[in-house]
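Sending over a structure as structure tokens; questions will come in a sec.
Only a single protein chain was left out; the remaining protein chains are all shown in position.
Per-chain numbering from 1; labels A and B assigned in written order.
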Amino acid sequence: MSPWGRRVQLSFPDVGSIEGPLLEVIDLHTSFRTARGLVRAVDGVSLTLGRGRTLGVVGESGSGKTVLSRSIMGLLPGSNVERSGTVRFSGHDLTAMSLPELREVWGMQVALVFQDPMTALNPVVRVGRQITESLRLRAGLDRAAANETAVALLKSVGIPAPEQRLKNYPHELSGGMRQRVMIAIALACGPKLLLADEPTTGLDVTVQAQILDLLAAQQRERHMGMILVTHDLGVVANRTDDIVVMYAGRVVEQAPTVELFAHTRMPYTEALLRSIPRLTEASHTRLRAIPGRPPDLATETKGCRFAPRCPYVQDHCRQEEPPLRTAGQGHSFRCWYPVGSAEGDAALAYNVSARLPAALAFTGTRVRDAGGAASVPNGTRVP
Amino acid sequence: MAELPSQASLESESFASLSGHGLRVQGLAAGLPASGILSKKKGLGVTFWVCTAWVALMILLAVLASVLPLKAPNFQDYSSVNVGPTARHILGTDDLGRDLLSRVIFGSRVSLVIGFVPIVLGLIVGGSLGLLAGYRAGPVDTVLNAVSFVLIAFPALLAVMVIEAFWKPVVLWKLTLMFAFVSAPLLFRVIRASTLSFASREFVVAARATGAKTSRILLRELLPNIVPAAVSFALIGVALLIVLEGSLAFLGLSIGLPTSSLGNIINDGVNSNNLQLNPYIALWPSLYIFLLLTALNLMADRLRSYFDLREVKL
Partner (left out) sequence: MLRFVANRLLQLVVICFLISIFAFLLVHLLPGDPAKTILGPNDTPANHAILLKQLGLNKGLVSQYATWIINIFHGNLGASFLTKESVTTSLGVAVPIDLELVIVSQVLALIVAIPMALLAALRPNRAFDRIATTSTFGMLSLPTFVAGPLLVLLFAVTLKWVPATGFVRLSQGFGANLKSVILPSVALAIGSVTVYYRLLRADLIATLQEDFVTMARSKGLSTRYILVRHVMRPSSFSLLAGAGITIGTLFTGAFVVEILFQLPGIGYQLVSAIYANDYLVVQGMALVAAVAFVVVNFAIDFLLTVLDPRVRRG
């Protein structure tokens, strides 16, 4: 028996023999009790992930996506958190598990890649030990075997001279290398599900691409399920099978990636897509940001959460929150006046003529001031 | 370091504040909730005000001692020797028949003066030097810093004893001066450290850029920010000095009789005969000191955590 306490035994079937989805999240709610009231960070999220597939979770800061990944794992601090809903992983109900049982799952079955490697790695512990400790304590390897495996892991994530790296401290490595180390740590015990929380934020664009390629390669090799959490639609564009778009703690659109980009329905998603700058545009083109700010998650709102910033908004939206509706092909969305539909176009036109600021910003129309004409970047004439 | 139980804590806090590790400790010491609830800042809290009231009451009693209906502290009533608490002698009497209640209250005069006055003096001298040194780093600062370190390295008790040995007889004002001499370097260091941490902040640079004179910057910009830490530290200093006086009394080196400080009374009370015959002699002044020290420590701690949290949020 290890000096660190006894471990609980749980059985997890082999990846290949799983029937049904690898991960099922059913109506997950996660709220924090704060001095200002109950903050609903995750407000009724459901999703499914099959083995070997990649899911992208996209949203702004404050949309609840980071809390979602921690809540799925059950990794939240105990005292002021309320959680309800079900999370089923590989046949086990994670939400019903006790802490010792959850510890069996963490690392070995489900792993989390953190956002900021500088704070997520212990600055006073050598990199080698941070990799080998899970190998020795969880996978039961002895020191020699663990070191060998660590070297192999570092090599597989593309770190040169891995034997030396084992002895380094985190601050002695570059940002990109630190992130690779984090990935190596996450992959060390061969998890079946990888949750990557903003794995590329803060890295150079070229390094970003390398890291994402690395994740994709590892996923294929190990046949893992992967959830990529990010605010950047460009990151998930070519690398995910399905995408979930979150806003203010709720899922507002969910679809296979190709379908999402081809037939966007939710105005928020459309605005996100439009905000990505493209190489094909002329330089000095004005960026199309979404005006306004994400809502305060502590206050209860009536109606659709996106209403204050939506170019398509109508009175109905402000009164009643739209439910999640399906549009075939696994595509669901939450909108009364979806993009590309007749109602949607009419709503937008109405808003533009009514001089709604969000609509005007959306169509690129500048409000005409007292004397002059407005210039319009995308060529739409001002009526 | 049990002689001066708080000294190690304040010294280590001041020392730690001067090394890189300390800034974190100083900023996040005590009181930072690790749970998810952000506690509301409700002011300093009931405990703080109760302690302040207690200390104020003690000071008041000491100041008004001669006017209060107390028996003379040195009057030896041989008819009631070593009597326990009764209606006539609320706290009992000692082995010479002296009323303990009045002895404690009159004794507290000395202890309180020994505690507060040197700190005030030390704040004036050490504090202003600390402000200057912290603000105007340079050769003067380095010299003052080294000197203060040397003075601190010298054990306070030792310095006082040596001075005493050659400066007899020991009288209240001399002791006060000695204590001030001993506490000034410590206060200098704390205020210097505090000044240093504020002097590089932008509001100071901004003030300088608008052409403000040094004195104005010191008084209007830096001083208000330093006051909380300084007061907190000063309170601990008072506690320290009271204990120091007690230790001196234990060695028989405190104020000469017949003036009695609390330390003297305790010293009388713990020599073995008295401790077994009449533990009250030692008990009441010990209790008094215990309550006073607890109150001072609680106040200092509360002040520090109250203002430090603000700093962390900045």
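The rule we apply is simple: a contact is a pair of C-beta atoms (placed from the backbone, for glycine too) under 8 Å apart; a residue touches a chain by one contact, two chains touch by 3 or more.
No experiment lies behind these values; they were computed from the predicted model shown.
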item	value
Touching the absent chain when the full complex is considered, from B:L44, B:V125, B:L157 or B:L177	B:L157
Among B:V140, B:L251 or B:L277, the residue in touch with the chain that has been omitted	B:L251
Listed residues A:A41, A:L141, A:I185 or A:V313, member touching the removed chain	A:I185
Contact partner of the left-out chain, one of A:L137, A:A237 or A:L273	A:L137
Residue numbers in subunit A that touch the chain omitted from display	4-5, 73, 75, 103-108, 111-112, 114, 116, 119-125, 133-134, 137-138, 169, 171, 185
Chain not shown, touching residues in subunit B	1-9, 11-12, 15-16, 19-22, 24-25, 28-30, 32-35, 146-147, 149-151, 153-155, 157-159, 161-163, 165-168, 239, 243, 246-247, 249-251, 263, 266-267, 270, 272, 275-276, 282, 286, 289-291, 293-294, 297-298, 301
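Keep in mind that, in the parts below, only the chains that are shown with their structure count from here on.
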item	value
Chain centre separation in whole Å, for subunit B relative to subunit A (CA means)	55
